[in-house]
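Take a look at the structure set out below.
Heads up, one of the protein chains got dropped from this complex, but the rest are sitting where they should.
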């Protein structure tokens, strides 16, 4: 499919289910990363939140537009995760949903706008800048890569593959950073040398979107 | 020297110093035995008590008869050890001291009588019988061996060597016993297979007496 | 019911149910003091809402018990919102608790300064405002192990939380208005400083594994309360040396006036026996007197913990007459109880 072809509502549901599966599979690893520079709950938090999202979306009627589903997903995260990642991912998905509005499908450009809105929401709430060793360091490069691909007229899957790769790279790039936000910042220089758990789970979420869109196509 | 030859007051002081050195050297081992079937303090208890005795006797004038020194040693143990072994060894030495009275020396027969009085004191206070897996199981055979040797007219050192060997054997013989007295009895059958700490320290005390008399001779 | 991992030396059933089951037990043990809303997931004063009284709501991750649930009751908190172990509660719980204890005189949120706690309480306060309840939030950030700078999330809230909840609770109980209750809580936070060390890690029920391994003879210095490693590692010192290590940064960051009366809160992290904690208190007490400070109020015990972590934290609060009066006022909660 090309960026012109539209992504349907059920792609959002597939995406969220893919995320639930991915964070479930990586839960122990995420928790271990969080134990090193945080409090060892990130995997459990994400798993709890996205399995709740999976349940919540399963109950929705198939007619709901993608934007609405993302708003429901975001509210569910806020209500079930807690910690820092709950409000942050909750804000991200709600903002993305609002940006998509009530359209019953979206194209690549709309997806770029939605994900940019998500990142803006995270920054507004958490005030993190690139380099602070947070989820931002995975999400910003991902959105940029996606935008470039879409602007260049690449097929959406291809652009999403680039975005997911950029997110992975961004997550790995947090290793040498000293944290300036969240719990890890309490460690000062001791936070250097560890990969940020939130950036790592963010990369999983972008990769899940790639899979979801591929399945839809 | 023969059993006729007399043992002097300073022999008691030497004995107590030898005990202090012996339980000090064996403290960790005694505590470890007590950890297995008790509460892991026997070595520390005996070390604390006999180093106090050493100090107490160092302060006494050389003229004091042996019996008096033993009474002081016993009182010192009661006042510094605590636990079960404090009152028990305190009673033992006080009874031995009373049995020797104010004589300024004693012979083998008097030593037998004094140690028998010590054992009787322990039994009166603790009501342990042979086979209960207590210090009694080292002391009773020791006194019997000493009596036999003395009655047979053996030299006192020789009789004391037999007594110390009997105490060692008696201590080893506690291994297969199930404890019926003291903390170890709480373990029921789990007390089987471990050597009793009090019997073990009792054997050290008899061995120290052998050395003290040998030095005097 | 999930089987407890055989390696986890803990008293629990399904690890994911530990918080809910523990709160149910708390309520069963103290029905005269608290009730547990398992639906909305908060603990409230048995007699809440108290009409006309300013209501105090706090909360945060679980694993710090008795904080916060053990401090619910007359003279302290009206409600506590416990999240999962070491995870901030969600706004829904906080909103439900806020509504449940609102006595019409306003509600104060006492929030420890952690990114997650701050965000979730903020969202709840916004929702409460929509429902016409005005919420005043008080941020606690007393941990001097963390510099308050652009390079961190700001100082953590630790021991001062307990003192602020007790003192503000007494102010609310005597009938102060929302603004002055919030003001006294903020005054406690401004006048209090804390520092902590750990001799061991703790074991969160979810993972069943220690968060960090501490080599023999080492201690973590400048820890928080989430089992996280501290600012640095040092060779384990004697109690005397550790007392100095705790007192020095606290009195340096905010030196009390010469001869000032202070409340000394020596807190156990959970796994440190009272035998050791009181021994350490003796050392701290002596060091403070050497510095011309008067420990006129003292709290020694494990009140804000990291599960079974071994270690201790010191919180020093410079007192004034009102703070003394409010500290001494009656309190009637599962974990703190005096007066009538």
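To keep things simple, chains are lettered A, B and C as they appear, and every chain counts its residues starting from 1.
In this text, a residue touches a chain if its C-beta (ideal position, glycine included) is under 8 Å from a C-beta of that chain, and two chains touch if they have at least 3 such contacts.
Keep in mind it's a predicted model, so treat the numbers as computed, not measured.
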item: Neighbouring displayed chains - absent chain, whole complex; value: B, C
item: Options C:221, C:277, C:293 or C:319, residue touching the unrepresented chain; value: C:277
item: Among C:136, C:228 or C:308, residue touching the chain not depicted; value: C:308
item: Touch list for chain C against the chain that is not drawn; value: 1, 3-4, 6-13, 18-19, 21-26, 28-30, 62-63, 65-66, 70, 85, 199-200, 205, 214, 216-217, 219, 235-240, 242, 266, 270-283, 285-286, 295, 298, 300, 305, 307-308, 310, 312, 337-340
item: Residues in chain B touching the chain absent from view; value: 28, 31, 35, 37-41, 44-45, 48, 78-88, 125-126, 178, 180-183, 185-188, 190
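Simple rule for what comes next: only the chains that are shown with their structure count from here on.
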item: Pairwise touch network: line, ring, star, complete, or other; value: other
item: Longest centre-to-centre distance from chain A, chain (CA-based); value: B
item: Euclidean distance of C-alpha centroids - chain A vs chain C, Å; value: 33
item: Mean-CA-position distance for chain B and chain A (Å); value: 76
item: Whole-Å separation of chain centres (CA-atom averages), chain B against chain C; value: 55
item: Multi-partner residues of chain A (each touching 2 or more other chains); value: none
item: Multi-chain contact residues (two or more partners), chain C; value: none
